[in-house]
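Removed: one protein chain of the complex. Kept in place: all other protein chains.
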Amino acid sequence: MPDTTAPIREVKKTTCYMCACRCGIRVHLEDGRVRYIDGNPEHPLNQGVICAKGSSGIMKQYSPARLTKPLLRKPGAERGAGAFEPISWEQAFSILSERLAKIRASDPKKFALFTGRDQMQALTGLFARQFGTPNYAAHGGFCSVNMAAGMIYTIGGSFWEFGGPDLDRAKLFVMIGTAEDHHSNPMKIALSKFKRNGGRFVSINPVRTGYSAIADEWVPIRPGTDGALLLAIIHEIIAQGLYDRDFLVRYTNAGQLVNLDEKSDEFGMFLRTEVPEEEGCFDPQNKLWWDRAANKPVVTHTEGCDPYLLGEFKLSDGTPVKPSFQLLQERVKDYTPEWAEGLTGIPAATIRRLAQEMGVTARDQKIELPIAWTDSWGKDHDTVTGNPVAFHAMRGLAAHSNGFHTIRALAILMSLLGTIDRPGGFRHKAPFPRPIPPCAKTPNTPLAVKPNSPLDGMALGWPAEPDDLFVDEAGKPVRIDKAFSWEYPLSVHGLMHNVITNAWRGDPYHIDTLLIFMANMAWNSTMNTAEVRKMLNDKDEQGEYRIPFIAVCDAFQSEMTAFADLVLPDTTYLERHDVMSMLDRPISEFDGPVDSVRIPVLPPTGECKPFQEVLIELGTRLKLPAFTTKEGVRKYRDYPDFIVNYETEPGSGIGFLAGWRGRGGEKFMRGEPNPRQWEMYSQNDCVYHHELPKSYQYMRNWNQGYLDWSQRSRITRYAEPILIHLYSEVLQKFRLAAQGKGITRKPPEHLKRRIETYFDPLPFYFDPLEVQATDTRQYPLAAVTQRPMAMYHSWDSQNAWLRQIHAHNYLFVNARTARLAGIDDGDWIRVESQWGKVRCMARHSEAVEPGTVWTWNAIGKAAGAWNLTPDANESRLGFLLNHVISEELPEGGRRISNSDPITGQAAWYDVRVRISKVSPGETAETSPQFAPLKPYPGQEERKSLWSFVAGRRP
Amino acid sequence: MTQLALVIDLNVCVGCHACVTSCKEWNTSGQAGPLTDFNPYGADPTGTFFNRVQTFEVGEFPNTETVHFPKSCLHCEEPPCVPVCPTGASYKRKEDGIVLVDYDKCIGCKYCSWACPYGAREIDEQQKVMKKCTLCVDRIYDQSLPEIDRKPACVKACPTSARLFGDVHDPDSEVSKAIRESGGYQLMPEWGTQPANHYLPRRKTQLRIFDDELVRADNPLKIEGRLPKPAKSEPSLDDVTSW
Partner (left out) sequence: MHPAFSVIFLTTLIGVGQGLFLALFTVESYAAFDLLPKQASRFYALGSLVALGFLVAGLIASFFHLGHPERAWRSAAKWRTSWLSREVIVLPAFMGAVFLYGAAHFGGFNPVLATLPSGAPVNVTAILGVAGTALAFALFICTGMIYACLRFLQEWHTPLTVINYILLGGASGFVLTTALAAFAAPGVAGFLGGWAIILTTLAFIGRAAALLRNARLRPKSTLRTAIGVKHPRIVQKAQGAMGGSFNTREFFHGRTAGFLRQVKWVFLLMAFILPLGLLAGGFAAAAFVAQYLGLLAERWFFFAQANHPQNLYYQAVS
C-alpha cells in the first residue's frame, strides 16, 4: 500500500524574478506548498547559487500584500485612498477595452502604456505599437539609459545584459559607480573567482559597501564627477603613450580624418571618399586616414597603410583635417589629474597611478589565445589578443545629467586600452554588438500616429541624426514624455519619470488613459513623490481628473495601486509563463546567445492573471492585427500559445524564443514555430544556450565570421564592421543642426544652445545641470542611494524575511561631516534640498566620502502600503529620498526634465542637500507622512505570528 | 575523528545575506523548524534565524574597510554550551562534531545561550526551545539528494563561494587547506572554546609599477613623433660654453 501520509514532493525548474538577474531556480514543493527554492546548478547564469532575495521567494509568494481580485475604485472615493470594490475580470476587460477602443478610433496617443521592471518589453512594446500609440516605454529612462546609450553609441554594446567584464581572465578590475545594482549573482560569482585568482580590484565609489567592501583599493569620489576622473585618466594614458595604438588604428575611428573647415556644412564630420556606398544601417567604410608612409590621405584600412593618429593635415583642396584621435588628445589636454583632483576629491597622484596601473597592465600582461579569426577587412589573425583590464559601471555613472558623456569617456578609455570584446576586458553578449547606432527607429512624424492603425515605426529607437527625431513640423515632441524630441534627442528608453507630470500639465498634450504595469510611480519609482501623488489625484476646473483614467497592473498592493481607477492583479513569477527573449533583453553569455523561460510551478493565486494574458486578451478584443486574423478572430489561445506561434512577420521564422525552433525543434534563432517548444525548454532547465565557435567569441565588432553568422541567424541585417566611435559623428550631426548647418531639421530656437553645448562629438566635463542650478554653499552635500543587495528589486512585496534585514533606513553621513553639523550618531535630522525636505535618522559612517550622504533605496514605505501595519518601521522610521529630488529643473522660464540633456536619463544622483539636527521636541518619526492605506478587498489578512512550514510536519 | 565546520572567507563576502535567508528557508520547513517570525508585517519584525550577516567599519575615512561578517554557530570543539545544559538536550555529536539541540529534551531555560560567548543560539519564542545552526544535518547526509546538494543551504547559496564546508580535522580537506594557506582564524580565541568554524581574513593585491616601466621603446607616441623632445631653438650648452 502506498504511504498516504508521506508528503508529496516535487521539484520544478523555472527562472527567478526576485530581481532582474533571472537566475535559474529549482522550486521544491511539498504538498503543493513552496518548501525550498535553490539555484539550479545547470543554469549558465547563476551556476547553482542563489541570493538573499531568491531564497526569500516563499515569502513573496505567500505575502499578504498580494492582490487577488480585479478592483475598481469605489464611486466617490478619492484616488490615493485605496478604496476599491472587487469586480470580475469580464467587467475589467470590458471597461478597459471599451475605453481603449474609443481612444484607438480617435487618437491613439491618448493611451499611454508605461511599464516598470518587467522583462516583457518585446510584448508590451508590440501591444503599444499595434495599438498605435507612441506613448510606450519601460523604466529604462529612469534606470540606467545613459549606461546603455553612452556605450552603445560608442562601442555598440554596454554592460549587464549587453556585455560585461571578463573577470575570468582580467588582471585588473575597476568598478566605478555601481550602486550595488546590476548585476547581482553573476557579478558576485565572477568577483570572488577574480579575487581568488589574485586579480587586483579597484572600486571607485563615494560609498564603500557591498562589492566595494572587498576591493583591494577603495577610491572615494564625489558624486557626478566620474567624468572628470575618466577624462584625467585618458589624459594620462595618452600623455604616457599607454594606449593600444594597433587596436585604435584598426578597430576604432581614431585615425579617421575630421573635416575642420569651419565654414563647411560638413564641419566636424569625417571626410568620405567619393565611392558611392549602399545606404543602410551601418557605418560605411568610406572614411580617410592620413597614411604615414605616403603622407597623403588614403581610404581607411587600405592594405599596407598606417595612419597618423596625431597631427594636422591639409587636403589638396585646402580643407584642414585632423585624425579624430588628435582631437581627443586636444580635448583632454587640460583635463589634467590636478584639475580632476579639485572636482573629484581624488589626489592627482592617485589618478595618475590608476591610469598607469591600467595602462601598464593592459600593455604588459597581454593574453594571447590560440584562436584564429578573420577580421572584416579580410585579414587573418592567428590569435586573439587580450589586454586584461576590465571595467564595470552602472547607475553611479548613469544617473547624472552629465552621465552620457561620462559613460562615453569610460567607453573611450576602455577602447584606448584595447579591451573591447577581448579576453580579460569587456565582452559582448548576443545580440550585441549592434551597429552604432542600432537600426531600430521611431517614426519621425506625428503622421505615424493614425486612428485604428498600428504605429508606423517603433515607439523606441536609436536616432542617428536630427531627421530621426520623433517631432512635428515645429519641432515639438510627439511623445507624452517628450522622448526623441530636441529636449532629449537620444532618449532611447523614453522618460517614464516625466509622464505623469507632463500628462497632468497637458504639455505636450493631455492623455486619456494611463496603463502602468509593475511600476511604483506614486512612490519609489518617481521623483518629487509628494507632488506627483497630488498630480495623480488632481482635477481640472470641470472637476474631472487631469489624467482621466489610470489602470495599474501589479501583483502587490503598492502605493501606486492606491491611485488606480482599475487594479489588475498580476501573478507572481512562480505562477506564470515568461520569456527572456532575444527580442528584448536575453540572458546571453559571453560565449553565445542564451534565452530562457519561466514555467509556472504553482497555479495562480485567487483571480490573479499574468499581465501578458491581459495584453493578449485586450489585443484580441481590440482586434489588433497581431492578435487577430483579418476577420477579427482570435489568433492566440493564450500567452504560451502566442509565444510558440507568433512570428515577427508571417513566415519570418523569428519569434520570441530562439531555442528549439522548427517543426521538430531542430533549429535555432530562425525556424518555423515548434508546438513542443515550451516542453523542450522545460526539459532543458528552462534555458537555451547556443555556444558560438571559439573563433566567433571575440572581436565581434569586426569579426567577419561572427558577423556573417549573426547575419545568417538574422541577429543583424548587415555583416558590416562596427568601428568604435571615439569621435561621435552622431552627436556632431545634432550640433551642426543647432549651428544651422546642413539640410537636416533644426532645433527650435530656445534649444539651440542646449543642443550645441551638449552634443559634443567628444566627451567633456560639465557640472550636472542640477548642480549648476543650485547654490552649493546653501546645499553642499550630494545625496545618493545605494541598492541593498538583500532588497534591491525585491522591494515589491515587503518580504517578511528580507524586511527583518532592512526594516527602515538611515541617512549615512561621514562622521566628520556630521560632527561639524552637530549631528550625533542616531540623531533625528532634516534633509533639505531646494525642492523638498525629509526628516530621518542619521548614521555616522567612515565609509562615505565627506561631501556625500546616502541611504538604502526604497526601504521607506507609505503607511499601510504593502499590507504592512501602519506602525511598521518602513513608514515610521524609514524614509524615501525621492521627496527631495525634483523631476524637473527650471530652465530659462521653462521647466525641463531633471535629466541628461542627451538621453533624458533621470538625474537621481545630482541632488544637493543640507542636513541639520531637528529641534528638540520634534516627533521621532520620519516625514513626510501620508494617511495610512487600508487593505483592499481580497487581500489576505496579515499574520502577527508566523511559523511557516511547507507541507506537513514530519 | 571528524569535525565538520564552515570556513568563511571575509575576503570575498560582499554582505548579500544569501546565506541568511537560504538558511531560514531550508530550516523553517526542515527538521530544525519552524523558525517563527513575530510581527512579520508589523512594527519591529523579529524572528528566529540561525545565521546573520553583520557589517562593521574598520578605520577612519579614507582608510576605511567595510567588513561583512556572517555569524552562525561555530560548532566549538570545546563547546561551553553543552556541559551547562541540565537535560542533555544540547550535545555535540561524536561522529561529526556538530553541536545540536534535541528539541524534545530542551526545557527552554536558555542557560546554554548564556554559556555561548558568540550569541549563536536563539530561542524560538513560539516553540520555546533553543535553536541554532545544525550545519543542515538534515541535508548533508540525505542520500536522496545528489552529492553536490549534500551541503548546508548557506554554502550552496553563497554567490561568492565565501562559505566552505568540510572536515577541519582532515588535513587534506578543502577547509583545512584554506585555513592553513589563507590565514584562517577562530573567533574570540581567548576563551579556549576552539570554534570549529574558521574565518579567512581580507587579502590585498597590490600592483607595483616601476618608473622605467613607463618608458618604453615601443611607446606609440614615438610613431607619431610625439615623444617629448626639446625644440632645437631651446637653450643648450652650445649657447654658453666654448671649451
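Some points to look at:
Letters are used for the chains, namely A and B, taken in the order the chains are written, and counting of residues starts over at 1 for each.
Criterion: a residue touches a chain if its C-beta (ideal position, glycine included) is under 8 Å from a C-beta of that chain, and two chains touch if they have at least 3 such contacts.
Please read these numbers as outputs of a predicted model, since none were measured by experiment.
Across B:Ala32, B:Cys116 or B:Leu221, the residue that sits in touch with the chain not pictured is B:Cys116.
From the options B:Val53, B:Cys76 or B:Ala178, the residue with contact to the unseen chain in the full assembly is B:Val53.
Considering A:Arg843, A:Lys861, A:Arg914 or A:Arg942, the position touching the chain not shown turns out to be A:Arg843 (whole complex). The set of chain B residues touching the chain not shown comprises 17, 20, 39, 43-46, 48-49, 52-60, 65-67, 69, 71, 80, 82-89, 105-111, 113-119, 121-123, 125, 127-129, 185-191, 199, 201-202. Interface residues of chain A with the unshown chain, by the touch rule above, are 804-810, 812, 843-847, 873.
In this text, only the chains that are shown with their structure count from here on.
The distance from the centre of chain A to the centre of chain B, with each centre set as the mean of the Cα atoms, comes to 32 Å. On chain B, the positions that touch chain A within their shared complex are 9, 11-18, 20-22, 24-26, 28-29, 31, 33-47, 49, 55, 57, 59-62, 64-68, 126-127, 148-149, 153, 156-162, 202-207, 209, 213-214, 216, 219-224, 226-227. In the complex of the two chains, the chain A residues touching chain B come out as 30, 35-39, 41, 46, 48-56, 58-59, 64, 172, 184-185, 188-189, 191-192, 195-196, 198-201, 208-214, 216, 218, 220, 240-243, 245, 292, 308-311, 353, 356-357, 360-361, 363-364, 789-790, 798, 800-805, 807, 814-816, 845-850, 867-869, 871-873, 876, 942-951, 954.
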